[in-house]
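Can you read through this structure? Questions will come right after.
The complex is shown incomplete by one protein chain, all other protein chains being positioned as in the whole.
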Amino acid sequence: MSVHSRRHLISIEDLDRAGIERILDRAQGFAEVSGREIKKVPALRGRTIVNLFYEASTRTSSSFELAAKRLSADVVSIRAAGSSVDKGESLKDTVQTLSAYDPAAIVIRSPHAGAAQLVAGWTPASVINAGDGKHEHPTQALLDVFTLRRRLGGLDGASIWIVGDVLHSRVARSGILAFKRMGAQVTVCGPPTLIPRGIEALGCTSTASIEGLHEADVVYVLRMQHERMRECFVPSLREYATRYQVSAARLRPGQLLMHPGPVNRGVELSSDAIDSPQALIGEQVKAGVAVRMAVLYELLAGAPALAAVA
Amino acid sequence: MSVHSRRHLISIEDLDRAGIERILDRAQGFAEVSGREIKKVPALRGRTIVNLFYEASTRTSSSFELAAKRLSADVVSIRAAGSSVDKGESLKDTVQTLSAYDPAAIVIRSPHAGAAQLVAGWTPASVINAGDGKHEHPTQALLDVFTLRRRLGGLDGASIWIVGDVLHSRVARSGILAFKRMGAQVTVCGPPTLIPRGIEALGCTSTASIEGLHEADVVYVLRMQHERMRECFVPSLREYATRYQVSAARLRPGQLLMHPGPVNRGVELSSDAIDSPQALIGEQVKAGVAVRMAVLYELLAGAPALAAVA
Partner (left out) sequence: MSVHSRRHLISIEDLDRAGIERILDRAQGFAEVSGREIKKVPALRGRTIVNLFYEASTRTSSSFELAAKRLSADVVSIRAAGSSVDKGESLKDTVQTLSAYDPAAIVIRSPHAGAAQLVAGWTPASVINAGDGKHEHPTQALLDVFTLRRRLGGLDGASIWIVGDVLHSRVARSGILAFKRMGAQVTVCGPPTLIPRGIEALGCTSTASIEGLHEADVVYVLRMQHERMRECFVPSLREYATRYQVSAARLRPGQLLMHPGPVNRGVELSSDAIDSPQALIGEQVKAGVAVRMAVLYELLAGAPALAAVA
């Protein structure tokens, strides 16, 4: 990783394979910390992390918060509701305000694609993209790769199917980029209205038919948002479920099942699939804390400090 | 307490008298810590406590949060508003997600009776019921017993009247069970529409008349919620207040007055009663932090660690 790409994590495109592996190796060490009774290291003691969330989120925001606390940082969490954001302050002004606290990092979730990149231009802090519109969600992709690497040893040559609403999914976009970087073959599968034109340019193949799903080593199912029905992308959630829902019956033995959460039970996944031993959903969440600790550490702590923690 | 009953606190029924007394004795020590300038012990340093609140709450959520912080734990607070809960994620999925953080305990407040018991089946963490619908609110009962034990020495033979909307009150249900366990006589008093049929099975007596109130050693007044009027349980708050409001004039000297808060001034309690020296409302809140520290400690820290803190 260059000095430049090291300061921020905006997109998986900022990371080459060696950069991803370095974060995953570090995350491995932090996963061990999170398994101890005392889940804390002093790496970022006395440093300030700002979590700036313009969208509702349980898992991403609490995962970042916990990652920062387990590194002993002080965390300031700002949510759109109940903040100056409601008073119509521009993102730029909010970021400049928060930057005056001299935070080591700003973690930003925004409904607008490109928001994290803009923020990086407005602050001397390191910026971590925690999801920007339909664009990217790089720490999700990193935790997904981390989870798979633990299970499969590596991703080289693995076949990963991403099933569902690819069009609106930052998770899909970051996932395709990261899985490809790590040597996997990626297929996206969903209703033609929900597969973006030209997605193959990212190096994946696409299909509207779920018939070939048995060839996948990994089935990665996306969240199907209720609002897509209102917007007429799919005729009904029921029809969507009939055609694309992944159930235990649709999985072959040995396939791994992933989902970024939160799950719509009975829509994109059946309950028997969610609760099957093939599902890695809990492992993904657990990986999230370790991977976010690793990202914060990589961006904020220098190489010398590394030896002390590892 | 058995190993099993030790892992969770769902209901006062999980605790025998010795179990309650053990928590109260421990709380006594923590009350002393909360009275010091440095209100902190390292008992749960580096451990994670999740507060999962599906209902608005100031005092219970902040009391648990402070209890955890004074034990040096890291706290993650999740509220229904602004979280995945809004995206319709099921309680089960939310709990499984949060469990991936390997929390030592999940503190759950839910509008649904039985929620805490369900949660205990879905997580390896210790579960503490912070109020589940109309069912139970065991830490409230424990702090009430703690407060009374300090004032009266013990509850054996004491007469406790619980006045108001018993039907909708988890505080009443947990209170009756705990007061009985500790040897008190309990009478519930309120409009017949707000006294559940068969309440006597819990070992208390019931009456619609507040005339006999002078015989009580302790008058425990419940919150009268405005919405009950809309639901036609009472004709009007004014009429309710006329018949059942506890005022300074209704109290005889020496009686103790309690209320779980928040108070509706001028409805179930008059201002002169709230502000009288007979009212223990502030002591109850103060006891809340110490008792919740004790519950967290009992569930999460082993007996050996005990000696170090006590």
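Lettered A and B in written order, each chain numbered from 1.
We adopt the following convention: a residue touches a chain if its C-beta (ideal position, glycine included) is under 8 Å from a C-beta of that chain, and two chains touch if they have at least 3 such contacts.
On a predicted model such as this, the values are computed, not experimentally measured, just so you know.
Interface note for the absent chain: among B:29, B:133 or B:261, the touching residue is B:261. Only one of the listed residues, B:50, B:274 or B:291, touches the absent chain: B:274. Within subunit A, the residues in touch with the undisplayed chain are 45-48, 74, 76, 78, 81-90, 93-94, 96-102. Looking at subunit B, the residues touching the absent chain are 34-40, 56-59, 62-63, 65-66, 69-70, 79, 81, 226, 261-265, 274, 281-286, 288-289.
Here is the rule we use: only the chains that are shown with their structure count from here on.
Once the centre of each chain is set as its mean CA position, subunit A and subunit B turn out to be 39 Å apart.
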